[in-house]
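For this view, one protein chain was removed and the others were kept in their places.
Moving on to chain A:
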């Protein structure tokens, strides 16, 4: 049953809530008896189906941030590119930003379609060993808006995990929208019987960003999602003309470094601003392939080196280059 069925009253607590069937809002709802009986709180069978599907996926990494606009999708895409740089590895990138699916454009596969077969939906391949899935491929026009409330978004995420024919994967990278809401709860819930290696959290240096990122970290701890580490994006800009560095997004409270010290987390690295990153994303090209010697590309490779060489079963671990 949907978390909030279509015939539910306005303040339905949700069918899987502890209060299901018991609140004053539930009076008169056609589902009240069913909810009150506890039947709707039984675990979703999809969780086990997804766990079976995920047996062929060795590592699952979520890319999160409390804040919008910090570069999650850019990072997710380049993490996927970097991991797929080893042609012996099979990599996939799942975009669960249902309202703002940027990944198809950033990966250069905007306008592609997904196909159904007996074994499920086939993802879109960027390279032989790099697959992508996004709601973007299911929309017929770049103007189409996905105006969905939480339960419908959750259903889509379930389908992405259960019904996409990923094949055997070394890495599944999941790009998320900003926040700590339906998409985040759902991805953690549906993967609860499949082991998630952990989350990489993206921030910019400012306190306004860190303030939201601390909430994301609390979310991870609340749902027992290990945190691989934090990336400080948009960390400084070197003027191409005079080569002086400017802190465009200044860190007034010590940036990600101090936050990581305070919260006992690993700072995976800092990535500077570079106009060529945005341009590459707009053109659907890998910035790492286009400008491999740039300071930002070196920073990316230094950061990406970490998730593949650590024991990701625990949150506190040291990494070595």
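The working rule: a contact is a pair of C-beta atoms (placed from the backbone, for glycine too) under 8 Å apart; a residue touches a chain by one contact, two chains touch by 3 or more; residues count from 1.
As a working rule, contacts and distances are computed from a predicted model.
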item	value
Identity of the absent chain, which is to be given by its UniProt protein name, from "Cytosolic Fe-S cluster assembly factor NUBP2", "AP-2 complex subunit alpha", "L antigen family member 3" or "phosphatidylinositol-3,5-bisphosphate 3-phosphatase"	"Cytosolic Fe-S cluster assembly factor NUBP2"
Sole residue of A:66, A:198 or A:229 that reaches the chain not shown, by the stated touch rule	A:66
Residue, one of A:26, A:50 or A:106, that touches the chain absent here	A:106
Hidden partner interface residues of chain A, rising order	3-4, 11-14, 66-69, 73-74, 98-100, 102, 105-106, 142-151, 153, 177-182, 184-185, 206-208, 211-212, 214-216, 218-219, 222-223, 237, 239-242, 244, 246-250, 252-253, 273-275, 278-279, 281-282
